[in-house]
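Take a look at subunit A:
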Amino acid sequence: MQWESWSAFWDMGGFAPFVWGSYGVTLLLVVGELILVVHRRRDTVRRLLRLRRASAAGAGGRRAFEEIVE
Partner candidate 1 sequence: MSRALGPFAAVLGRDLLLAWRGRADVLVTLAFFVVVVCLFPFGVGAEPNQLRAIAPGVLWVAALLSTLLSLHRLFAQDHADGTLEQLLLTPEPTVLWVVAKISAHWIATGLPLVVVAPGLALLFDVEQGALGVLVLSLALGTPILALLGAVGAALTLGLRGGGMLLALLVLPLFVPVLIFGAGAVDAYLSGVGAQAHLLLLGGGLLATLALAPLACAAALRIAVE
Partner candidate 2 sequence: MMKDMQKPERSKSIFRFAAPQMFYPLAGKLAPWFAGIAAVLAAAGMWLGFFVAPTDAVQGEVYRVIYIHVAAAWMSMFVYLVMAFWSFVGLVMNTRLSFIMSQALAPTGAMFCFVALWTGALWGKPTWGAYWVWDARLTSQLLLLFLYLGFMALTRAIEDPRRADKAGAIIALVGAVNVPIIYFSVKWWNTLHQGASVSLNKAPSMATTMLTGMLVMALAAWAYTIAVTLWRVRSLILERERHTDWVAAELNALEGKI
């Protein structure tokens, strides 16, 4: 075990802001990216479902499906 106590661990030999600044931002970005990916999937599926419902309802003419503004 490298550290005497937890407080020494958090202090990181006086470099706490630099070390935890690096790891903190990295964690933030990773979690952020995961959330974005999940968001994007849900948005895509919702939008496509809405599109399909709209086209199924107003099924007039071959071009109706394209005219709906996404």
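One rule holds for everything that comes next: a contact is a pair of C-beta atoms (placed from the backbone, for glycine too) under 8 Å apart; a residue touches a chain by one contact, two chains touch by 3 or more; residues count from 1.
A word on the picks: all candidates are chains of the complex that A comes from, given by their letters.
Small disclaimer: the values here were computed from a predicted structure and weren't measured.
Undergrad: Going by the C-beta definition already given, which one of 1 or 2 is in contact with subunit A within this complex?
TA: 2
Undergrad: Tell me, which parts of subunit A touch candidate 2 in their complex?
TA: 1-3, 9, 12-15, 17-19, 21-23, 25-26, 29-30, 33-34, 37-38, 40-42, 44-46, 48-49, 51-52
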